[in-house]
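One protein chain omitted, others in place.
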Amino acid sequence: MVPLSWYVAVACVLFTIGVIGVLACRRTIVILMAIELMLNAGNLLLVALAREFWSAQAQAIVLFVLAVAAAEVAVGLAIIVRMFELKGTLDIDEVNLMKW
Amino acid sequence: MPDFGLLSPIAAMPMAILSVAALVALVGGTLGRRGPAIARISSMVGLALTAAGLASLWADRGSRALLAFTDTLVLDNFGVFASAAFLLGAVFAVLLGDAYLRDHARLAGEYHGLVLLATVGMIAMAMASDLVVAFLGLELLSIPLYILAGLSARDARSNEASLKYLLLGAFGSGFLLFGIALLFGATGTTLLSDMVGDPRLRMALSPANLYFAAGAAMLLVGIGFKAGLVPFHMWVPDVYQGAPTPVSAFMATGPKAAAFVLLFRVFGQAFAGAAEQWTGILWAMAVATMTVANLAALRQTELKRLLAYSSISHAGTILLAVLAAPKDRAGSAQALLFYVVAYALMKAGAFGVVVWLQRQQEGDVSIASLRGLASRQPGMALAMGVLMFSLAGVPPMAGFWAKAWVFSEALQAGFLGLTILAVINSVVAARYYLRVVVAMYMEEAGAADQPTAEPSGCPSAIAAIWLAAALTVLIGLVPGLVFVLGGQAGAMLR
Amino acid sequence: MDFLWTKHIWLIPFWPALGALANGVLIPRARKTLDVVSTVAIGSVAMSFLCTVFLTAELASLRIGNPAPVEYFRWIDAGDLRVPFALLFDPLSATMCLMVTGVGLLIHIYSMGYMAHDPDPGRFFTYLNLFMAMMLLLLLADSFLLMFVGWEGVGLCSYLLIGFWHRKESANRAGLKAFLVNRVGDAGFLMAMMLIFVTFGSLRFDEVLSNAAIRQASPTMLFAITALLFVGATGKSAQLPLHVWLPDAMEGPTPVSALIHAATMVTAGVYVVVRCAALYSAEGAASALVAWIGVITALLASLIALAQTDIKRVLAYSTISQLGYMFLACGVGAYVAAILHVVTHAFFKACLFLGAGSAMHGTGGQTDIRKMGGLAKTMPRTTVAFWIACLSIAGIAPLAGFVSKDEILHHVFVSTYAPARTLWTLAIITAFLTAVYMFRLFALTFHGDEQAMKRGAHAHESPSVMTIPLMMLAALAIVGGLALGLPYPPGLHLLNHFMRGWLIIGRHHGAEDTGGLGLALALAAIALAVAVSGAVLAFRFFRGPYRRVELLQRRLGFAYTLLSRKLYIDELYDIVIVGPAVGLSRLAADVTDTRGIDGIVHGAAAIAYRAGEGLRRLQTSHTRVYALAMLVGAVALVLYLARGMLF
Partner (left out) sequence: MAWPHVTCFGISSALAITAAVMVVTRRNAVHAALWLAVALVSTGVLYLTLSAQFLAVLQVIIYAGAIVVLFLFVVMLLNVNEDQATDRRRWLAVVGLALALVWGAGTALLLLAGPPAGTGLVVRTPGDVALRGTAEELARAVFEHHALAFELVSLILLAAMAGVIALARRTPRGAEEIPGKRGSP
């Protein structure tokens, strides 16, 4: 059996890549993908810990997160489509009407 | 086998009623010309029934908290009281929404339905005894809000607000989920009810357990985002400004309160044993939140942004109640609940005035556009003045008691320096609230500030403003009304 | 024995509140003529005054200790905090209420004439009545909490009335300044209140101020409470360093200056300290602080008053200075003397302000004393009243101001408090300066040189609705002192007799031994001599051509010195006293106001604005920057919470 800490390390790396993606990417769609990576990392951590505690309940949480992620993506993409209609771009840095 | 007794359905009753009402509103809203009316009535009836349901759940003073749904939901007066406060926010959203839906009648179903669904999410957060339920409650609160913020689909600002809120909110959710996973790793459970007062938790919640340390930190990121604490606050002004104003009013009341109630449940209650670990960082966050928001508000000229900064600064003050929780849980819960109610009233009323102003003029509402309001519309100016003084914490308005009780809790818990900083901050804050009053009462309207139209009747918005102002004064004069109930709610947490 | 009035303390604040309600809301706008609103306002204050008189009469006939508070309803009943809505009518609040309603009544009557041409008398009288109600609530409250409600209420009304003429930019700024400076003081009061609740577990006077409770409190806590309460008092009573708002507050209508910023509201700070005498008596350090702040404020304010040219600003600084005397008295434990001075001060200062208002009324709104003068001929009644009040404040025997000031000076002199002699010396210098600036004011405004006489010829006497209250106040300024506080024999000191319940605690470091009649007479003689010399010198000097003063200030006045012996005396006085005093007062004004405290206040405000602007600039509207901020926060949180493993 592969030790827990290895999975934890992978989850942390995936999470970090997601965080970097949110900060470094300018296209809103890719930012949304990076957020999916973060959620995915959280799921991996949960599944790994579920094995450690022999807990099906923790595995079930992943199921809920999948649904939540799907909902967030659907809403996010709807908003992004609207944004494209209004501005003609997907660049997050162009979203700057309100400041100070 | 799980317990499928009567307790679970009873405890879930408020949420169930609201969900049904939301469904009726969503479906009814599509029914052509009658749709908006159906949606509105459905949400009103739903809110009324839920309030009645909550009242029936109110337990006697001596009772203990009950656990339902295999311990994932807790039924206590604290949660019931908080839920009632959320309902208050929803009522104001419904009343103020009328002014908005007049121009966007086709959105009535979605507006009412989503407000109710978000309220279900808040109630789930307030009654959560399980981090998973809390997470899902928070998501159920957030997703409708993302949509509501962007409801004016042709308005680039509204779209921008909703996009920012969604991206940053989902970013925060990522942290929150990872934090919950880590906390599960630290304790082997997601049940807050298991964590409260379990001696074995001392080991799990020790500084040596990195799963706990990192988990608590990331949980705080997620909840702090919703509560608008520095440095997770930067979305607040932009989103409040861009969102349709009734939605801003809604966001400023219930969701913020829900975030604090959850913060209290998690840090004030479940992690109270590890207080020495997190007290320092929450202390710093409280100071930073109050100071940053108040300073940034000083030069603010746009009314909605001003109210946004004010709401951040109030968040910093409410944090004092969470900090005081490990010392005196019942007392600080009482102070927190009182603050949340008073705050919801003041913010709903103040945003209501913005809604009312936006019926008369286009675009942003600057403080300058309030000039001479006292002579044009003395009643409205009086209501706004009352709300501003209350937000500034001037007695005998509700805002004063809210602040005074939170400060006194913090003092009793030994946070002398923090309280002094908070008091200084409230002195600074008086400056910008006063600017609004000065504009209304002491400046003359310039030619450019004249309203472009007569105030078109939006009776329910006006009613909402008056209700908020009147309740602010009433609670200010007789604070015991709310405080005693808050005390009974807090007493159950002992 | 069953009393008729005892249970009905509530009537006192009720009438003005009703008046405010009527004038503000109930009377339709079209019918808000001057006659209607002023009748309502004056009537309500008169009712309140009558109630106070009846209650006081009953209180005086009550020969047992201090009366108990009357509880009306459960106000706040929340957990540990139980505060009923209760009012207390004891000798202290009775004295204050009589003063407030009595002087308030006269000023209300006067306002009817003064505001006759104002377009919005309804608003004015509403605010004024609301102020009366709040002030009376403050005085009658039986708990710190209820007192704080009144405390904030009077602050609010004061702010509304300062900015009453809201078309004037300066009035708006002054109102704002008053409100904000007061907020600083209020913050102190609030903190004190919380500490009181934490320490004593109650906010009611009878529970907090009992000796048993105080003995159990730790000295540090007592010091913190008393010092913070005093911060609140300095804000409301315009003591250093929070005095800066009061001179600006003169932007409001003159009756407001007379009522709120001279006679009543500004004495609320003194009232709080006297009310908490039990706490201050138990805490020596805080009392010393009160005494020192009081005497320094008194001295500096009187110096500044010397160089002012605006009639109301002179009076404002004089108010600050007189309030300093009251705090000095509190600081040495002479609480009754402080209250006596509060009362006499209300008489003569109200008279002065109303006289000034009358002069302004007669000259068409002129406030610069260099441009007035010669009003004595055309405004005889105003002049006489003003002259009497001047004599009174300057401390000429046997007027009211002399009696109360002499009592304070006497108490300071015999105080067992170590540097009592230093305090006394500073106070006597202040007394001299008071006489000088008051008679400078009087001479320049009502007499002056020939040119000034011509200017005065155009003025006209005010209507009798204004001069009659003026005369009554002048009469009070003559007899008020002796009637209430006859210094000898001790048994006839009416206020002492009335407030005997307070004397028990009022003798902490005020010595029991008053030094006998000889010392009292000697001290009175010194005070009188100082006052007379100051008054005579100032009057004779400033009655001459005003140019002379200016020349002297430019060091060009030596020629006059050599010409006549008369002038030589004046000159000596100029060089020795006025020259340095003018310079010193300029310096004091500069240091304490423009550059010093105002500088600090404005500097702090500027820094806050800069910081706010900087923070606002961070709000760049770029989502990625916001996300970065969140990440920074997350990293900080994890590092902090995991510090146990890291470091």
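Note that the chains take the letters A, B and C in the order they are written out, and that residue 1 is the start of every chain.
The working rule: contacts are C-beta pairs under 8 Å (C-beta built on N, C-alpha and C of every residue); 3 or more make two chains touch, one makes a residue touch a chain.
Quick caveat: nothing in here was measured; it's all calculated off a predicted structure.
> Using the touch definition given at the top, which of the shown chains does the missing chain touch?
Counting the whole assembly, the omitted chain is in touch with A, B, C.
> Could you tell me which of B:Val120, B:Ala308, B:Ala333 or B:Ala464 touches the chain that is not displayed?
The single option touching the absent chain is B:Val120.
> Tell me, which residues in chain A touch the chain that this view leaves out?
1-2, 4-10, 12-21, 23-27, 29-30, 32-34, 36-37, 40, 43-44, 47-57, 59-64, 66-75, 77-82, 84, 89-91, 93
> Can you list, in ascending order, the chain C residues touching the missing chain?
Counting only chain C, the missing chain is touched by 622, 624-625, 627-628, 631-632, 634-635, 638-639, 642, 645-646.
> Touching the missing chain, which residues of chain B?
1-2, 8, 12, 19, 22-23, 26, 69-70, 72-73, 99-100, 102-107, 109-110, 113-114, 117-118, 120-121, 124, 130, 132-133, 136-137, 139-140, 143-144, 146-147, 150-155, 185-189, 194-195, 198, 200-201, 203-204, 208-211, 214, 244-246, 354-355, 358-363, 452-453
Note that only the chains that are shown with their structure count from here on.
> Taking each chain's centre as the mean of its C-alpha atoms, which one ends up farthest from the centre of chain A?
For chain A, the chain whose C-alpha mean is farthest off is C.
> Count the C-beta pairs in contact for every pair of chains, then give the pair with the highest total.
Chains joined by the most C-beta contact pairs: B-C.
> Quick check: how many Å separate the C-alpha centres of chain A and chain B?
26
> Find the geometric centre of each of chain B and chain C from their Cα atoms only, then give the gap between the two centres in Å, rounded to an integer.
Roughly 43 Å separates the two chain centres.
> Based only on mean CA positions, could you tell me how far chain A sits from chain C in angstrom?
The mean C-alpha positions of chain A and chain C differ by 64 Å.
> Can you list every residue of chain C that touches 2 or more other chains, as numbers and ranges?
Within chain C, residues 616, 619, 621, 623, 627 contact more than one other chain.
> What parts of chain A, by residue number, touch at least two of the other chains?
19, 22, 92, 95-100
> Using the touch definition from the top, list the residues of chain B that touch chain A in their complex.
Within the complex, chain B touches chain A at residues 132, 136, 139, 143, 146-147, 150, 153-154, 156-157, 159-164, 166-167, 170-171, 173-175, 177-178, 180-182, 184-185, 188, 190, 237-238, 241-242, 300, 305.
> Contact residues on chain B for chain C in the complex?
Touching chain C from chain B are residues 163-164, 167-168, 171-172, 175, 206-208, 210, 213-214, 216-218, 220-221, 224-225, 230-232, 234-235, 237-238, 277-278, 280-281, 292, 294-300, 331, 334, 389, 394-396, 400, 404, 407-408, 411-412, 419-420, 423-424, 426-428, 430-431, 434, 438, 441-444, 478-480, 483-484, 486-487.
> Which of the residues in chain A come into contact with chain B in the complex?
Residues 8, 11, 15, 18-19, 22, 28, 31-32, 35, 38-39, 41-43, 45-46, 49, 52-53, 55, 57-58, 61, 64-65, 68, 71-72, 75-76, 79-80, 82-83, 86-87, 92, 95-100 of chain A touch chain B in their complex.
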